[in-house]
Structure formats: C-alpha cells, structure tokens
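Before I ask anything, here is the structure I am working with.
Here the complex is missing one protein chain, while the rest keep their positions.
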Amino acid sequence: MTLRERAVPLPVRTCELVTASELEARARALLDAGFRLAMVAGHDDGHGDGLRAVYVFCAGPPDRRVELQIRLDPNRPAVPSLAAWSFPASRFERELADLFGIEPLGHPFPRPLVRHQHWPRDWFPMRRDAGASPPLRVGAEPFPFVAVEGPGVYEIPVGPVHAGLIEPGHFRFFVVGETILKMKARLWFVHRGVEKLFEGRPVSDGVVLAERISGDTAAAHALAYCLAVEDALKIEVPRDVQLLRAVVVELERVTNHVADLGALCNDVGFGVAQAYALTLRETLLRLAGEVTGHRLLRGAIRPGAATLRRVPTGAELADVAARVERLVDLATSNAVVMDRFKGTAVLPRPDAEAIGVLGVVARASGVAVDARIAHPFCDFGADLVPVVEASGDVLARFSVRAREAAASLRLVEALAGRARSLEASVGGLPQRGGSGLGMVEGWRGTIVHRVEVDADGHLTRAKVVDPSFLTWPALSVALGDTIVPDFPLANKSFNLSYAGNDL
Amino acid sequence: MQLRHVDAGSCNGCEIEIAQAFAPVCDAGRFGARLVASPRHADGLLVTGVVTKNMAVPLQMTFEATPRPRVVVACGDCAVNGGLFAGAYGVAGSVHDVVPVDVEIPGCPPEPSEITEALRRLTGR
Amino acid sequence: MSTAAYFIGLGAASAAALLGAVLPARRRLLAAAVLSAAACLAALVGAGDVLVSGHAFSVHTAQVLPLTGVDLSLDPLGALFVAATAVVGLAVSCYSVGYGVHATPSRIATATLPAFLATLLLVPAAASVATFMVAWELMALTSLLALLTDHRRRRETRDAAQWYAAMTHIGAAAILLGLVLLAAHAGGQSFAAIAAHRRQLSLPLTSVVFVLTLFGFASKAGAVPLHVWLPRAHPEAPSPVSALMSGAMVNLGVYGILRVGEDLLGGGEMWWWLVVAALGVVSAVFGALHAAASTDTKRLLAYSTVDNVGLVLIGVGAAGALAAGGQQALAGLVLLAALFHLVNHALFKGCLFLGAGALQHAAGTRDLDRLGGLARKMPATAIFFGAGALSISALPGLNGFASEWLLFEGLLQGFASRSAVTVAALLAGVATLAITGGLTATAFVKALGVGFLGQPRSEGAGAAREVGPSMLIGMGFLAGGCVVLGIVPGVVLPVIDRATTAGLVAGASRAIRPGLGLALASVHSEIDPGLLVGGLLVALVVAWGAVRLAPRSAELRSPRRAAAWGCGRDLQTARMEITATSFAEPLQRVFADVLRPDHDLEVTHTAESRYFPEAITFHQRVDDAVERVVYRPVMAAVAWWGHLARRVPNGSVHRYLAFGFATLVLVLVVLA
Partner (left out) sequence: MIGTLATLVATSPGLLARVGASALQVVAVCVGGPLLLGLMGKIRSRAEGRVGPPITQGLLDLRKLVRKEAIRAEHTSAVAALAPLVLVSSAALCAAITPLVTARPVIAGGADVFAVVYLLLMGSVALALGGLDAGTAFGGMGSSRAMTVGAISEPALLVAVLALAIQAHTSNLPGIVNASLSHPEWLASPQRLLALAALVVVVIAETGRIPVDNPSTHLELTMIHEAMILEYAGPDLALVTVGEAMRLGLLLGLVANLFFPWGIDASGGGLAMLVGLVALGAKTAAIAASVALVEVSTAKLRLFRVPELLAGGFVLAAVAVTTGLVAR
C-alpha cells in the first residue's frame, strides 16, 4: 500500500447506433471477438420518439464495454433475433416481446417469458402509454410446456408455493418414476414491476429500490446501481469509497456462501451442519449490523458515497474464517454427504459456456468469469484470482463457495486495512443527464445495471440483469442424469434468485 | 403452532430473518412453532412480501387449503402495507387485500427476535 | 352319490358345450352358462363327497375310447382339484353371461368355454395313462381354442397362441414320453397297476420319468423357465378363460407332479423334490419381480400366477423332500399349506382375472397407465378386485395370509431337520416367501392404487360404468370365498388335509388341530385370524370414535371437500398422477439386473439451438429376460423348424384342431 495508490477510473464504454440490418453482423463480430451479451434493454422514449433497443456487450480483462442501439419502427416494433448465435439473446428478446411488445423476428422459440397466461396479450407494461394494469383474465390457458410424450410418463408440478422457505416459482418435471426426462422452470411469479418503479425517481432515491431487488444481494445490487448512476453522471469516486464498497460486497459474499454451504448440507439431511452454518450466519448478520447499521448490509452504499460505522476487526474475521473451515470440514468428512454431492447434477462446461451462465455456477463448471477481474470497480490487489473447479457437479459448486468464502474473508481484511476513513463521498451529485452502466460481481455472479438519467437528475429508465436471469436455464440442463429426489439439492447448489430474476 | 410459509412477492430479505428466527440463536421452535410442508398440516400461513398479481391466486389457494381454525401472519413491511413496492404494476396489494390477516410483524425485514416474539404470542408460551 | 354327481357334472358341461354350438345367438349364452354352472355345482358335490368321506370311486369303460378304454377314478387328491376348478368354474359361468352380453361371442367361443371346463374337471379323474393323456390333450386343445376364439385376428393373440401351442405340446410330449416309459416298464397302463409295481422299477428309470413329466407339468403350471406362455396367453385370452387358466389349469400342473411323483413313483429321491423346490424359488421371485414391474393388468396377474405357483411348488418340493427324508408328519403339514395356498390362489386369482375383465369391459383397456379413478365409477368391482388384491398380498383376515402363514410355519418347523440340504431348501423357501411378500404388495398396491384410485387417465376410463349383476356375482362369489377362508380357514383345512393324505405316499394326516383358526397339531403354534379381524375392528371403531368425538366447533364437524393441494397452482390434471410405469420404476432400477428394462428417449429440437426442444418422446420396455436369453437363441437355432411352426399355427382354428387330433391319434397308437 502506498500513498500514491489511486482510485480506479470510470470505465470506457463505446456506443454505436446501428440499423436492424447491421445489428446481426456487428453482434456476431463482437461475440466472435470474445464478448458476451450482458444485457438487452428496451426503451420507450415516449412523445412519438418510439422504441429503442440497447444491446450491451462486454469482455474483460481488460475491461471492454460496447453498446449497440437500434431505433425501432413505431408502427411495428421488431428486432432481428440473435437467438441462433446467442442463447442469452433469445431470453432477452422474449423479455422484450413481453414487456415492450417488440417482436423478435425469426426467433425459434417465441413463447412468453415474463408474461403469465392471465396477463392480457396486448398489454405491454413497460411502455409509457401502458396505463393502469388491466384486470386479470381468469381461466386462461395453461403455459404450453413442451410435454414429454410416451407411455408411463407423468408430470410432477412443484410450486409456485414451495414447501420450506423457498421463493415462488413453478417447476414442471416430466418423469418416469425417479428418472427426470425433462424439467422446465416457470418463473416470474414475483414479478412486481421493479424496473418501472425506478422511472421518475431522483437518482439518489433509486438505491433503496436497488437494495430490495433481491434481499440477500442488497449491497451488490446497490453498488451496481450506484456505479451505473456515477457512470451516467460522469462522477469519479474517491479510492476510499471504492474500498469500503468492496468490503461490504465481500462481506455479503461470505454471509451468503456460508448460508449456502449449510443449506446444501441441510438438503442432504445433515442438520447439524446447517445449524452450525445458521449460527455462523447470525454472527455475520450481526457483524453486518454493526458495520453498516443494517443486518442485510443496506444503507452503506449510496451514489457517490460509502459509509461504514466500523470495519470488521482482524480477530472477528479470523474467528469467522476458522468457523467456515470447521463447517466445510464437517461436510467433507461425512462420507454420505460427499456421496450425495459428488457427480450430482453435472453442468458440463460446453453447456455452461453456450448458455452463458455466470458466477459460482460458471466457475464450478470451469468457466473463469468474475467481474472483479473482468470489470473491476476497485483495486482488489494482484492476488485475486477466480476460484474455479472443473467437475461441474454439486460438489464443485460447494467447493467454489467454500474457497470463495475463505478468499473473501482475506480480501475484506486487506481492503479494510487499506481504507483510510469510514466515510467517503464525492459531495453533491451534479445535475446532468446521460446513460451509465454498472457491473459488479455479486455473490451469485455478475450483476449489471444500466440507467438513463434526464437533465433534472431523474431516472428515465433502469434496466437490471441479475446473474440468475442468465443462469436459470442451465439448471434443467444440469438435471440430465439426476433423479427426482436429488433436484432440491441441485437447485440449492445453483441457489438462483427468484426475486432478482423476476424483478 | 404449525405454519406454512408463503412468499407472495418478497425480496427474500424476510426469508433470511425467518430462517434465523428458527436457527439456534433465536430458536422459535422451542415455543412450539414449526414450519411445515403442506398447508393441510398447518394452523396458519406466514406470508412475506407484497402480493404480486401472479401470486394472488396461489396465496388464496393456500389459504383455502389450510384447515380451520387458521391464522394469517403478515411478516414484513411489504406484507403489511406494500412497503416500497406498493402501486407497482405487477402488485395486487398487501396481504390483507387478498386474505384476512390476524397478526402483523412490521419491519424491513423484521428482526428474528421480533418474528420469534410474534410467533410466541401465537403459541401462547 | 359322488360318482353320479361327478358324472352329471361332466355331462352337463358337455351338454353346455353342445348347446353353445348349436343354439341361436341369444339363447346359447344363457343356456351354456346355466348348464356350466350346474355342471360345476354337480362336480363340486361329487368332489366334496369324496373329500369329506375320503372314499374314492373308480369307473372303467371300454366303450368310449377304442383300443384302451377309459379309466376314471376320483380320490381325495383329484377331488380337491376338481373342487377348486368347480368353484372357479361356477363364478366364471355366472360371469360369462354378463361378459358375453355386450358382444355376443361366436358359437365356437360359447362352446369352447364349457368344453374347456369339462376337460378341467376330467383330468384329475383320469386313472390311466391313456385316459390321462387324452384328457390332457383335450384340455390343451380346448384351452387353445378358447384363447383364440374372440381375437384370433390380432397379431398379439396369434403370437400368444403360437407360444402356448408350442409350450403345451412340447410339455405334453414330455409327459407322454415319461408316462409311456413308465407304463411300458410297470406292466400296465392304469395308474393303480403302475403304483402297485413301482417297487420293481429301477431308480434311473423312475428318475428319467420324473424329470420328463416334471418338465411337462412345470410348463403347464408356469414354472420358470417354462412360464413364457403365461404372460402372453393370459392377457390375450378372454377374461373367463384367463380366470380358468390361472385359477384351475395351472393347478393341474401341480396335480400332475404330485400324482406322478408321489402316487405313481412313490416319493422317490430327495433331489427330485429339491429340484421342484428350486423351480418354486426361481418362479416365485421372478414372477413377483415381473408382476411388480408390469403395467398391463392381466400381464401383471399372469406373472403373479407364476409367483404363486412358485410358492406352491416350494411347498410341494419341501414336502416331498421332507417325506423322502422320513419326516412324514411335517411333510403332511407343508403339503397341506401348499395345497391350501393353491386353493386360495384359485379363489383370488380367479376373482382378479374376472375383475381385470370387468376393467377391460368398462374402460376399454387393461393398461394401468390409461386407467384410474374407477373406484368411484365401479365401486363393487373395486371392492371385489380389492379383496382379491389384498388377499394375494397376504393381509391378515384374508385367505392369502392364512395359507402363507401355514406355509411359513410349516417350513419353519422343518428347520429341525437333520438334512443340511433340506434345511437350506427350507431357508431358501422362507426367504422367498419373505421377499415375494413385499414385492407382491407393491405390485397390487400399484394395480389397485393406479387402476382404481385418483383420476381417470384416459377417456375410456372416464366413461367407465359398473358392470352388470352377473359379472358382479361371479366376482363377488370368489371375493367372498377369499374373506371367508381368511377369517375361518379352519373350516376347509380338514378337507384339504384329506387330499394331502392321499397325495403323500405314507399319508401323514392330522397336521392341524380342528378349529376355526389355524393351529398346528405338532407344536405350539397357532393363530386365529378371526380374532385378529375382531381385534382390528374393535381398534378401528375406537380410533374412529376417538376422532369423531373430539371436541370441535359445529361447523368443523364434517370433513370439507377441497381441491387436492397442488402447490398453489390451479390446474390438476390426470397427467400429474403417477403412472403404473412410474410407480414400478424405482423397483425396476433396484432389480435392473433381473428385469433389464430398455429405455429410449427421443428429442427433436429446432435447427437454431439444442436448447429449444420441439418434441420429446420416451419409450420403455421390460421384456422377459428368460425369453430373451433362453428362448430366442433356441428359436433361432431351430429356424428351420420355426418355418414349419409358423405355417402350422397360423391362427386357423381348423389347423389347430387337425394338429391336436393328429396328436391324439398318435397317443392312442403308441399306447396300444
């Protein structure tokens, strides 16, 4: 650590306005060059300006961000489908169709994604002129799952109200006995309309909403939002702001990984480990309360600022590290637990890459994506490397979490040691319009926020991509060789967010 | 007191604190409260979150599936009054707009001790 | 009296066959049924008289068959089988009225059922090699005809008939060879003469005779590996015929083993009976496993017959081995248990096959994967089928429990035996009894639960309605028998004991103490199923009362009907119910080494990405491993013969008749 240490500068983002016909070639060139499609955002600029679609591509390291924008025909808004080259694009396009009524031309699988059957077909909630939400249609047709035919096949419907403390989502299993032939997830039960709630808020007010996108990821979502706002307003935050924010996000990672380690044990009936993990999580939640003033780490990260009450002490961190190690030991030394983890719900690397999964799931399948390295908002130091496992099974996802929790604890200590104050900010926010992008490696994976701000400092659009959105489809692929009773374990090992996905 | 948890549109913050309420430190279980797998086995519902339009019918069905006498606990600000999400286009309302609420636990999210205290009042121990 | 009654029975059955062939459509059905029922009643009286009095009768006439004449004799052993056939036949006759009403069967079909019944009544009374073989061949012929009549144009039926014809004729040939060998060396072809000369026969000869006839009889009884015709023929035959096949005809295989092994050959060597017991063990386990994996109701029942015949053979084999080892009393007990189980099997399997017929009648399918929800549409059928299913699962208070208990106790007593081989066989028998118990319960919970409970899985099942009264009476009669023998097994045991005495050379009787329950005479081991049922009812009433009288507010007093809990999702369809295939799948995985299921999952997806499926189809088959491993290679090897065989049993009834008569003539010529 030296006094000459400087803050990480604002990232560079190139924006291109393309026509519909150019989009495909340009997108393919970027994908071929190693970029991934991080976001497709629809925009309704209102006042007859019509609709616009923004494609965000990113790659790193070094941190590169490219935006392609196309304006759409107001009479028949449509985009050419990129589904054949990018699986993530197929999902974003279905979302565009449901929320904005933008038709993806040539999409091979153009069925609803966000829209539930009882929503009116021609009502697009994200359009400016959508108006009040119409009444629900009752007795609407069920979702058209591609059914598995054949004698003896039956369907196990699970959810949306799950047994246990699980968020709502519907899973449809096509099985013969205990053999899963196919599983389809039907989500968006907790679709509240969060993105629209952002619109019209002053930029400083958006952060409380960002903190409630997914309660367990309050810090990372808040940070991604703040980075996007700062990018839009062209604010360079001081180094200490960056360091304190990183401390908070890493604490969140540790807390959630610990909970997941315990939950994985619980799903194989090893309650003692779960109890141990929950006790440890209570310690971490209380520590969070002391560090930020809120057990879920809310309130510390604000646009242009970061405020802590104190930093975790070395002793506290060492104690947590020792208990994490003990927890992992408890699980790995149990033969039955290991037997359940090993070889269960394998997500092969080619599938992980093709589907574009992120975060823990990707790294457990050997894909070394980590926004802390690809798109750093802070100087994490040279010894931060992605934690990668090759086997792609539940054990790999368990191990990635265990190793990342330990690494994050070390990182917290290092980052906290480098911060010179507990409170830092840029002062007041400038009144300026623009668009900005924020990318943060949350504990689940890379979170991307993109905001557009008008000249008064009000949000005109906020688009949120939780890593769950891109990772959910991989779950059913990983079930290829899995039996029905192992599904909860497989699902828990992914532990994707419903709230963050559904928005 | 057996409770069936229903997430009607929560950000999952309340779920964290409910889990902590039943975890070793708070141990709501020692007062006879328990989370169960089926509403048929339950004496009441523990509802979190605003009620989204997509969850309104499932919440109602869960309520109907619970044998009488039954109670409904609305856990967290969103469940009590919609919280920050009141008025969003995908939101049907707070819990009492959909099913009758007997007990409210305010907070965003409520602390485990507050949840435990509310459950303790229900079990009468 | 017994003689007259028995012959009136035979005559009435023949008359039924005749009238069935000549009367016009409407009348022949009723006439044949009434006469068949009368025949069964008469035969039951005759056989019952023999069993109760213990006096056999015999008749010789030179007029009927040229060259040899006919020898008929009914001793208690034969009478037991006649009685069992008569009971099943009575139910079947009654049932066939309603079964035929919807689609009037052809003349041949109407005629063959009583004819088949007549041969079934005839075989146990045959008292000479010639008479026996003629009766046996007639039984084979009539059963083949009965199997073919209704659906001979279906490929599966023709296929089943080919298998059945092949197996039954190979079996008959083996029996013929064995008996002719015996008759040639014993200096006479009447059974009495053979039995009188058996001490002069050499051991190698008797062993060859036993093995030959065992092969033939085991193929009729459906013992593994000679069972392959059963799961094909039973599903394809009309249900009254299946009921007779499983409830009466397979019994005669057991009868033949006892008649030849114990009566004619005098018990012979211990290893003979250990072979029988081994056949029993293999059959029971294999049959039970396949029954648990089957999804076709009648195929399931057919495999369950293989299972139960296995249990009977375990008893027969153990009894023979014990008798050969000099433990007559114990042998008597075990054989008693085996024969009791055989009688019980006749009752519940007859009932189940009739029930399966009612299902097929009402729902248009016997595939469990397409049934469901029938308990509410066909409550009486459900109760009768349920009684049969629970009986076969050996639940206390029903007859399956009584005979399995007796078999279990009998085998257990044998553990005191000095012979290590016998003890090993008994241990295998007990273990088999234990293993098949759980598997059978699984198979029948599946049949009952998937077939009758839940929601209908097809339009046919949804439109099903209760069958007519005559069919219900037929099923109810047998179901009632299951219940009565389950609660007071003591009433029939002395009668069966008499057959046991006749069945074993040295004749050990009085294995049980008289009474309504089950009580062994030799050791302190007893159980009173009636008392168990009584206790169960008391407990049930107390539990019901305790729940009913619990303090509760008035509005909560009666149960509320609500949609099944579907995790808060509103659409509950029949596709979301477990299927029979799925119900059996875990067990299939566990026993994959034996069952060898064959899976196939076809996925077609869009050209753009394999993550967008367009259609997915799954197929699974569970073939009979014995058929695949043993028979197919043999069949391939004798392809030249197969060429011929394909031409002979091509589904034409005339060919079969010609084929059968040719065999008959051959039998007579050889014997003369």
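We call the chains A, B and C, going by the order they appear; numbering starts again at 1 in every chain.
We take it that contacts are C-beta pairs under 8 Å (C-beta built on N, C-alpha and C of every residue); 3 or more make two chains touch, one makes a residue touch a chain.
Quantities reported herein were computed from a predicted structural model and do not represent experimental measurements.
Asker: Which of the visible chains would the unseen chain be in contact with across the whole complex?
Answerer: Touch partners of the hidden chain, whole complex considered, are A, B, C.
Asker: Looking at A:L72, A:I102 or A:V158, which makes contact with the chain not pictured?
Answerer: The one listed residue touching the chain not shown is A:V158.
Asker: Of the residues A:E230, A:D486 or A:D502, I need the one that contacts the missing chain.
Answerer: If we include the chain that is not displayed, A:D486 is the one touching it.
Asker: Could you tell which one of C:G69, C:G266, C:P494 or C:G515 touches the chain left off the display?
Answerer: The missing chain is touched by C:G515.
Asker: Which listed residue, C:M576, C:L595 or C:I616, touches the chain dropped from view?
Answerer: Only one listed residue reaches the unshown chain, and that is C:M576.
Asker: Pick from C:P396, C:G480 or C:P494: which residue touches the chain that isn't shown?
Answerer: Result: among the candidates, C:P396 touches the missing chain.
Asker: Which positions on chain A touch the chain that was left off?
Answerer: Residues of chain A in touch with the missing chain: 154-158, 162-165, 177-178, 265, 267-272, 274-276, 279, 334, 336-337, 339-340, 483-489.
Asker: Please output the residues of chain B touching the missing chain, sorted low to high.
Answerer: 2, 23-24, 27, 29-32, 34-38, 40-41, 43, 65, 67-69
Asker: Residues of chain C in contact with the chain that isn't shown?
Answerer: Where chain C meets the chain not shown: residues 292, 372-373, 375-376, 382, 390, 393-396, 401, 404-405, 408-409, 412, 415-416, 423, 427, 430-431, 434-435, 437-439, 441-442, 445-446, 448-450, 452-455, 487-488, 515-517, 519, 523-528, 530-537, 539-540, 542-544, 546-548, 550-552, 556, 558-567, 572, 574, 576-578, 582-587, 589-590.
We adopt the following convention: only the chains that are shown with their structure count from here on.
Asker: Let me have the rounded angstrom distance from the C-alpha centre of chain B over to the C-alpha centre of chain C, please.
Answerer: Between these chains, centre-to-centre, one finds 58 Å.
Asker: Taking each chain's centre as the mean position of its Cα atoms, how many Å separate chain A from chain C?
Answerer: Centre separation, chain A to chain C: 63 Å.
Asker: Averaging over Cα atoms per chain, report the distance between chain A and chain B in Å.
Answerer: 26
Asker: Hunt down the residues of chain B that sit against at least two other chains at once, touch-wise.
Answerer: Those would be 6, 38-39, 55, 58-59, 61-62.
Asker: Which positions in chain C touch two or more other chains at once?
Answerer: Touching at least two other chains: 566-569.
Asker: Hey, which residues of chain B end up touching chain C in the complex?
Answerer: Residues of chain B touching chain C: 6, 38-40, 55, 57-59, 61-62, 64-65, 67-69.
Asker: In the complex, go through chain A and note every residue touching chain B.
Answerer: By the definition above, chain A touches chain B via 116, 118-119, 125, 130, 132-133, 136, 160-161, 163-168, 188-194, 196-197, 208-209, 212-216, 218, 259, 275, 278-279, 281-282, 285, 295-296, 497-499.
Asker: Quick check: in the complex, which residue numbers of chain B touch chain A?
Answerer: 4-20, 23-25, 35-39, 49-50, 52-55, 58-59, 61-62, 83-85, 88-91, 108-109, 111-112
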